[in-house]
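First the structure, which I've put down as structure tokens, then a few questions once you've had a look.
In this view, the complex is presented without one of its protein chains, the others remaining in place.
This part shows chain A:
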Amino acid sequence: MSNYDMEDTQNSAPGALPPAQASKLAPRRGVDAQSTTKRLQTELMQLMTSSAPGISAFPSAADNLLRWAATIEGPDDTPYQGLTFKLSFEFPSNYPYAAPTVLFKTPIYHPNVDFSGRICLDILKDKWTAAYNIQTVLLSLQSLLGEPNNASPLNGEAAELWDKDPEEFKRKVLGRHRDVDDE
């Protein structure tokens, strides 16, 4: 009988299964995760078939659809003209019912972005609805570059300079901008 002399594994057995299997066994969570994945796949398809100019996004790795990388080109006639900015998207497992976490990976000098890349944008916070998607978020961010919301700045100096000294602002933007490579 020594063959069976192992600790009682009745509770740990499912845990020992590979994660994919485990998620199959947990339907409630699994269904959510599945619908999130499906939604993200659809969005990816949309982005790929009808892309808006100046923005693009793609999953960071094939096996995890919950992390994306995105690129925004600075809109013309703004201090950011000609620059490209990388962003990271992190989707919660109940996306689209909760907003993704979006960060600027490229250092940016902007009134509504702090130095670690965090963004102050209402639709990424309390104004988020499931109707938004990656494309709309990127388009909003792109327009945010041209029209910062100086009423609630994360970078006070930038907010001030935006109105007072566009030249200096532009200089600071260029000074801060730096192409980031992949991690």
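By definition in this document, a residue touches a chain if its C-beta (ideal position, glycine included) is under 8 Å from a C-beta of that chain, and two chains touch if they have at least 3 such contacts; residues count from 1.
Please note the rule applied: contacts and distances are computed from a predicted model.
Colleague: When one chain of this assembly is omitted, its UniProt record names it as which of these: "EKC/KEOPS complex subunit TPRKB", "Anaphase-promoting complex subunit 2", "Probable cytosolic iron-sulfur protein assembly protein 1" or "Replication factor A protein 3"?
Modeller: Hidden chain, UniProt protein name: "Anaphase-promoting complex subunit 2".
Colleague: Can you say which of A:35, A:71 or A:106 touches the chain missing from this structure?
Modeller: Going through A:35, A:71 or A:106 one by one, A:71 is the residue touching the chain not shown.
Colleague: List the residues of chain A that touch the chain left out of this view.
Modeller: Per the touch rule, chain A residues meeting the hidden chain are 1, 3-6, 8-10, 13-14, 17-18, 21-22, 25-28, 30, 41-42, 44-45, 47-49, 51, 56-63, 65, 68-71, 86, 181-182.
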